[in-house]
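Missing here: one protein chain of the complex. Every other protein chain is in place.
Every chain is named by a letter (A and B) in the order it is written, and numbering of its residues begins at 1.
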Amino acid sequence: MSNSNSLGDYPPVTKKESSTNTLHEYIFKDFKLILVIGLLSLILVATSLTPFTMVHAQQPKQVTLTAIVAEPKERWDSLFADALTKLRERHPDMKIDIDYRVLPYADTRKQILTAMAGRTPIDLISIDQIWLGEFAEGKFLSDLSNLTQSWNRSSEWFKTNWDGGIYNGKVYGIWAWTDVRAMWYWKDLLNQSGVSPDSLRTWNGYIEAAKKLENSTKDKGIQAMHLVGASHSPDMWYPYLWMLGGEIVKQKSGHPQKGTYWFPAYNSTEGVQALQFLSDQVKAGIKPQINHFWGKEFADKKFAVMLEGSWLLGHFPRNESKNFDKSVGMIPMFPVPKEGDTSATMMGGWMLGIPVTSTNKALSWELLTIMIQPDVLAPMLANYAYLPTQKPIAEGTYSTQLNATIPYYKELISMLSIGHSRPSIAEYPQIADNIRQAIDEVYLGVKEPKQALDDAAKKSAEVLGWS
Amino acid sequence: MIPIEKTLIYSVIAVYLFITLAPLIWVLSTSFKPNQEAISFPPKLLPDAPTLDNYLFVLTDPKLVTSLFNSLLVSIGGTGLSVAVSALGGYAFARFEFKGKNLLMSTILGLFMIPVVINIIPLYIMLANVGLLNSLLALVLTFQILIIPLNIFLLKNYFETIPKELEEAALIDGCSKLRALWHIIVPMSMPGFLIAGILSFRFSWNEFVLPIVLSNKPDVMVFQVALYQFISLYRIDWGYLTAGITIALIPVVVLMLISQKRMIRGLTLGAVRG
Partner (left out) sequence: MKLTLEARAGSLQPYLLLVPALSILIGFLLFPLMWNIYISMHNVSLTTILGEWKYVGFKNFSNLLRDPDFHMSLQVSLLFVGGSVALQFFVGMVLAVVLNQQIWGSNAFRALFIIPWTVSAVITGFSFKFIFSDSFGVLNYGLEQMGLNPVAWLSDPGVVVWTLVIANMWHGAPFTVIFLTAGLFSINPVVYEAARIDGATKIKSFFYITLPLLKPFIIINLILITMWSVNFFDLILVMTNGGPLFASTTSSLYMYRQAFEFGLLSKGAAAGFLLIGMNLVLAYSYIRLFRRQERTVEIRQM
């Protein structure tokens, strides 16, 4: 019965037998006791010994470089494998290994923060460009200025990308590769709706096209335009701000502690105008998407038009890249207010840096330089459709290889000239959060663009120390 | 039992069974679909081309198997440690009077209210200084902090329901004290140990926030963290992920199934007398 009384299950209280009667019971139970304790101690010992066994398995004169890098994993696998081979060739007397941990984006940052707090020796880290200010300010990163001088390749970098790794005049990170965001569309869907791709180039044209497309694609369960409502929505708004001539932050004098420091500039008239465009999109029926699948939703033909980064190409089967441009069109820009305006896009990507806690700085630096050698880096870029930050790869022999394997490669490269990057200041994550809130408020129709941006700018000013 | 009652009861069960099982069935069915098909839209319940590939992949990938093994090791070791340690503590509270007893008990229960996540950084620094980073032993110890206070409380209550006379009688009969304790108290407390053990195991097995910071080296990774690698920024391997989830479910579910009754009885006597 389900509700039997539990008290009845106890052994009867009369079990006070003398020890001799139940001797064999005692021995049996002792055995169990010994077995249990033995097993538990074995497990505890095993768990505590694992670090030691690891150590003993290694050979003397071993150098293991540790790295913390962000997902996805495969690109690091190929990059580290290649670079390690070359590094080992250069040092035949040493046994070099790389122990790299690949973590999700947010956890990479958390891990770096924790490791630095605990002063754990780490030799190499991948740095998102927006973390550079923080990490440099927090004195996590080694100053690479002298090393880069003797390395003497800084002139081979595109200026914006090289400057992205500089904080307070010193080099803290090397921008290894980048990406740009462009417009992608399914040619057949646009054809069927009678929408010409050129109409997507202007703000008005974009919105008109959205309405036309929605009418015809609705029945197929396909949405017309994709609008980013996920947490990186500021990244997809900045281009509109930039193309109007606006800035996210500007230097201003009169700061309570620092004299001249950054001040929010994104609530300018340009900013309001830019945010108004997003608001118009929502009013025209375009839904902000909270979940983001980084291009897969476009590859799965759930959207007719999508503004997305160049990594979108990675979602399409590699062997069909020749025919890619037959089905998918690309416009190397964000829509502009009126025909003829210069567009803008946002550049992302990853930097490499060496933490101050590294105990193998020279070797790590060497590894870093090998990783960004054209012959090592270019194959990886080709494989994952990332864009180079250095001229030897962007122009010259490597570019032909990339051109051949990456659809629309020339167009993507051309966007580097209109690419902007976000400020590398310590407070950026909070500022981005303020902007994200403003965007959400406009998406939900809670506030008008000007009000939303002004409120956000007030918070950002406080964050930057202006109160 | 009148028919109306029976229908009512069964309908309630049916409704909640649906709510409970629906997501799990989706997980299970996805685990038999190849990765590509997994998030096809519209969603399909039965796989078009059912396959065991996902399970094969998860069970043969050396890193995943290692992490599974690590999880088992840490959870079993931690459970043993937690139950033993809590039993000693619970016994102290149950059978002895000592100065500061009530205060200590309240403090221990109060510790339970700490959101463990704020301790990540200091724990990391502490372990780094002692050299226990990326070690399973550290995991064994840290996972249990979540549940030891509750276990002490449960076992104390449990021991209190066992009449003192039993131990005293055994002593009178000439047993050595050690034997008396072990052969009288422990067998009678099995349900209590069981619930403490299962709680410990479940908390340890499901732990994610701590190990992702304290032990992300591949050889000491735990299963929950290893599963997370299928959720990368650009791509989710639903097939592998759901196969992994199903596998992760097995130990705890099995434990709960085979010991249901006794475990609940352990709670019955362990929870009273707050």
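One rule holds in what follows: contacts are C-beta pairs under 8 Å (C-beta built on N, C-alpha and C of every residue); 3 or more make two chains touch, one makes a residue touch a chain.
Keep in mind the model is a prediction, meaning the values are calculated, not measured.
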Option from B:L73, B:A128, B:L141 or B:V220 whose C-beta touches the chain left out: B:L141
Contacting the left-out chain in the complete assembly, out of B:A49, B:I172 or B:I264: B:I264
Sole residue of A:N204, A:S321, A:N403 or A:Q437 that reaches the chain not shown, by the stated touch rule: A:Q437
Interface with the unshown chain - residue positions in chain A: 1-6, 106, 109-110, 113, 116-117, 134-135, 137-140, 223, 229, 231, 287-291, 297, 302, 426, 429-430, 433, 437, 440-441, 443-444, 446
Touching residues (missing chain, whole complex) on chain B: 1, 5-6, 9-10, 12-13, 16-17, 19-21, 23-24, 26-27, 39, 41-43, 84-86, 88-89, 91-93, 95-96, 98, 101, 104, 108, 110-119, 121-123, 125-126, 141-142, 144-145, 148-150, 152, 167, 171, 177-178, 180-182, 202, 205-209, 224, 227-228, 231, 245, 248-249, 252-253, 256-257, 260-261, 263-274
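We adopt the following convention: only the chains that are shown with their structure count from here on.
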Chain A and chain B, separation of their C-alpha mean positions in angstrom: 33
Complex contacts: residues of chain A adjacent to chain B: 6, 9-11, 13, 16-19, 26, 29, 33, 39-40, 43-44, 46-48, 50-51, 54, 71-73, 99, 101-105, 107, 110-111, 113-115, 117-120, 221, 294-296, 300, 302, 311, 314-315
Parts of chain B lying in touch with chain A, wherever the complex brings them together: 41, 73-74, 76-77, 80-81, 84, 120-121, 124-125, 127-129, 131-137, 139-140, 163, 166, 169-170, 173-175, 179, 182-183, 187-188, 191, 212-213, 216-220, 228-229, 231-235, 265, 268-269
